[in-house]
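Note that one protein chain is taken out, while the other chains of the complex remain in position.
The block that comes next holds chain A.
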């Protein structure tokens, strides 16, 4: 992740400020920065959106292409995500520097959308087992100023809202071979319902409190962060934790104690309830 280096005193200032609910730019712990959303910014895509959250700038383009459905889901289309961390955002992303972050974000997006209700995949099917719509969602990071996941998810939702998929009809002639006919009218298209597309909320733990929408400096002071993707009705679709390995430490300690108990053999003194 793009990061800034801060001196001890600067970090102490930020942490104390968060404790008192007054962050460096005057926001409270639960306040977002102002968001600007604009759709239909790229002309040769099926749908696009650009979202600016403070200085974080994300551009998403969606292209709908015809292809064959996956073997295990023959009645559905699917989405493919690709994230490009361009060197425009920060010099760290030069060359292959941004690839790790890009794959991490793409994997998170796959997990968020990996459920039955986020996007109605059955509506993307043209003819079962033969043709379906594949939506290629490309995310481009133009500028990075903290809180990437939230912004990317807002942009993806806006781009999917803006996506126009051409209406097609399947014609079957006497021999049984199918023909796909695209309608002549360029405005005759179907739109996706994005009601259940989730949005991500990232909570960063700073000191004893959590903040929403952390800037780069605040992310540098945070110990751990929790990413929750939640739909408009409050249903949680995915959760991810980054930071201190409390979970891993818990498992490692439990494992070592269980092994120790086993190594004592059958002759170990059992304490039970009467000990």
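Some notes on this structure:
The rule is short, and it goes like this: a residue touches a chain if its C-beta (ideal position, glycine included) is under 8 Å from a C-beta of that chain, and two chains touch if they have at least 3 such contacts; residues count from 1.
The working rule: contacts and distances are computed from a predicted model.
Think of the chain that is not pictured: of "Translation initiation factor eIF2B subunit alpha", "Beta-adaptin-like protein", "FAD-dependent oxidoreductase domain-containing protein 2" or "Exosome component 2", UniProt labels it "Exosome component 2". If you put the hidden chain back, the residue from A:5, A:177, A:233 or A:263 that touches it is A:5. The chain not shown here touches chain A at positions 5-10, 12-13, 16-17, 19-20, 22-28, 30-38, 52.
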